[in-house]
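Missing here: one protein chain of the complex. Every other protein chain is in place.
Chain IDs A and B follow the sequence of writing; residue 1 opens each chain.
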Amino acid sequence: MTISIDPQKTNNESLQPKGWLRYFSFSLDHKVIGIQYLVCGFIFYLVGGTLASAIRIELASPMSDFMPRDVYNQVLTLHGTIMIFLWIVPVVNGAFGNYLIPFYVGARDMAFPRLNAVAFWLIPPSGLMLVASYFVEGAAQAGWTAYPPLSITTPHSGQIIWILSVLLLGGSSIFGGINFIATIIKLRRPGLKLMQLPMYCWAMLGTSLLVVLSTPVLAGTLILLSFDIIANTGFFNPVLGGNVVVYQHLFWFYSHPAVYIMVLPAFGLVSEILPVHARKPLFGYTTMVFSIMGIVVLGLVVWAHHMFTSGTPPWMRLFFTIATAFIAVPTGIKFFNWVATLWGGKISINSAMLFSCGFIINFVFGGITGVALAQVPFDIHVHDTYFVVAHFHYIVYGGTVFIIFSSIYHWFPKVTGKMLNEKLGILHFVITFIGFNLCFAPQHWLGLNGMPRRVAEYDPQFQFVNQISSLGALLMAISTIPFLINIFFSIRGGKDSGDNPWNALTPEWLTSSPPPVENWEGEAPLVEEPYGYGKQFSD
Amino acid sequence: MTTLDSSKEIQKNNSEVNENHDDFRMFGLITFLIADGMTFAGFFAAYLTYKAVNPLPDGAIYELELPIPTLNTVLLLVSSATFHKAGKALLKDKNINAQKWLFFTAFLGIIFLICQLFEYFHLPFGLTDNLFASTFYALTGFHGLHVTLGTLMILIIAWQTRIKGGRITSQNVFPFEAVELYWHFVDGIWVILFIILYLL
Partner (left out) sequence: MLIKKIYLIFTISLVFAISFWIGFNVNLLPAEASINAPIYDELFKILFIIGLIIFIGMTIAVIYSLFKFRKRNDQIGDGIALEGNLTLEIVWTIIPSIIVLLIGLYSYNIYDRMGGMKELNHNHEMMSSDTEKIWAGISQTSDNAISKNNLSIEVSAMQFAFLFNYPKGNFISGELHVPVDQKVSMKMESKDVIHAFWVPEFRIKQDIIPGQPTILNFTPTKVGKYPIICAELCGPYHGGMRASIIVEEESDYNDWFNKNKKSEVNL
């Protein structure tokens, strides 16, 4: 039997909402779904950012004086949970993945458009439920890691709502992963080989493999945790014979690959952006593919480096040290390849390029602290301190969020047909870069010298450095203003972009901006060299 | 003849340059079952770790009898075979035979669930009695939910295989094959569960 994949024809055309209403409907169009993911994710980014601001205000003074202590723990729990499950994972996977992958494989839509819409629509209710939990009996307050016994002994309703929300969001992620694997492997246009695909496809393939293999383990773990909370079982409750360390192993089996689920798509996106604005091919395509696969395989066997001071025996700690350190090799290779992509190019210094270069600088920093943290004896001193907080914010914010902004500047013309204002973009970059580094660089020192994480009060000797950090956070908050002004103004009043303002070579640029429903008029173009810059002319 | 074959057949007959593509819903289902399998893998890993690290406290009861679970294993294996027979009948357009085999498969599934419940009620330990009791009920319960869902789906496709107005025919076998794969998956998980929980 055949499957018709024209989204307009699968539903009754006359009943479909038009214009902006499409974005509030159960649309099956991957481009609409991609934007739904992006906007929904960005709203949750603002919510998570507000929670972060509350944290930094509390930490501007060494005493717990801004909010009640249990509320502070709820704030930090929701901050982490929202940023991971409602902002980064949905946006780098669901938003950019859904928008771009069909273009890149030469298809009109994803393999399973209805599953796609279901995966998106799981997100707003889960997110709302999570935020609403604060107003019921209080939100979960055991951190996004929800370690028992703390997660079993704190108020139940918030924790159960948290578990339910994360289960739904995990399910959404798995549905997305299934869709991406099927689309990339099975839906490629005739004549398009795997090694001709844009690098973002490889990144999404690797990411989706991780999603499908590791997210279900988190689901199982949280189901067991919920039994401990509501049915008085003792899986992770030592009083009833259980083992808290088993929870940690199961939790981190997912949550370590989760960080690659957050970062690999970003690696793919920057691989698309740099060649366009440097007018040079992506350096080392084959090695890039192998390094993605290397990261996927290694990423599944390093989880216990989050447990170096926990209930793990010495031989186990050593194994995970060595395995974790090796991930630095395929990752480092990618960074050398990106710098080599810039080298010898004709670089346009615009917002997209600046955010991508900021990504390289920030992520190298975060990666280095990561290699240090991978070493057991080093980690013993800094585990659960602000050193770790600084490390992962350099990766997720300085890394992935910078790429998200870079991608928005890069693809906004394609999606809307308008150009973003460059001056506002550069202002956004400068404030963000300065604010981000001012906020998180000092936190390395705080951790090394005795400030643990997840605290509302601390040794007064740390106050000055904490205030610098909070000032940086204020700048980060302010930086969203020029960005939002830019978006809102440019959607209507921006300069017309034309089909291909960047003269790029990948398939999404070989159609109108915005693209038609069926992605291209006529057949999908066969792009055998997505990075074929410099071949025709260079001066 | 598989779904893929029949879809290619129809495409050959379709003369216009079309945007249609092969049916890979089975590929999607297999990916989903891998994900589902990983949930069970997490449970098994937890159980095996507990066995290695957490001793049963003094006085705690955790004893399993073998007869009922062995019967259950046989029931599921036979039901996979009967499901297969239903498939062969369907491809020969013998829809009534296919329905009979499907109903028999669903019947075996129901017997499985009844036996499981019988075992539950006769076990000397409850859900919260000790760690191994909890893990036992969690694993077998989660599996039992899958059997329940599978049995319901078998009944649904049995209805859809009806001659008048039924959507499942020898030309449209995907729903049948999907439920069949799901059922074999459930069967396979049970075999692993039987070995790990009851035999080890």
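Note that in this section a contact is a pair of C-beta atoms (placed from the backbone, for glycine too) under 8 Å apart; a residue touches a chain by one contact, two chains touch by 3 or more.
Only a predicted model underlies this, so the values are computations on that prediction, with no experimental measurement involved.
One of A:238, A:501 or A:514 touches the chain omitted from the figure, and that residue is A:238. Touching the missing chain, out of A:124, A:332 or A:525, is residue A:332. Residue A:312 is the one among A:312, A:407 or A:519 that touches the chain missing from this view. Remark: the omitted chain is touched by one listed residue; of A:229, A:278 or A:524 this is A:278. Between the chain not shown and the residues A:129, A:361, A:471 or A:487, the one that touches is A:361. Summarising the interface, chain A meets the missing chain with residues 64, 68-70, 72-73, 141-143, 147, 149-150, 153-154, 238-239, 242-245, 278-287, 309-315, 317-318, 321-322, 325-326, 328-329, 332-333, 335-337, 339-340, 342-349, 353, 357, 360-361, 364-365, 368-369, 371-372, 375-378, 380-381, 383-385, 444-445, 448-450, 452-459, 531-539.
Rule of thumb we're sticking to: only the chains that are shown with their structure count from here on.
The mean-CA centres of chain A and chain B are about 35 angstrom from one another, to the nearest whole unit. For chain B in complex with chain A, the residues that touch the partner chain are 3, 6-7, 10-11, 14, 18-25, 27-28, 31-32, 34-43, 45-46, 49-50, 53-54, 57, 60, 127-128, 130-131, 134-135, 138, 142, 171-172, 174. Residues 1-6, 107-108, 111-112, 115, 174, 177-179, 181-182, 185-187, 212-217, 219-221, 223-224, 227, 231-235, 240-243, 246, 249-250, 253, 518 of chain A touch chain B in their complex.
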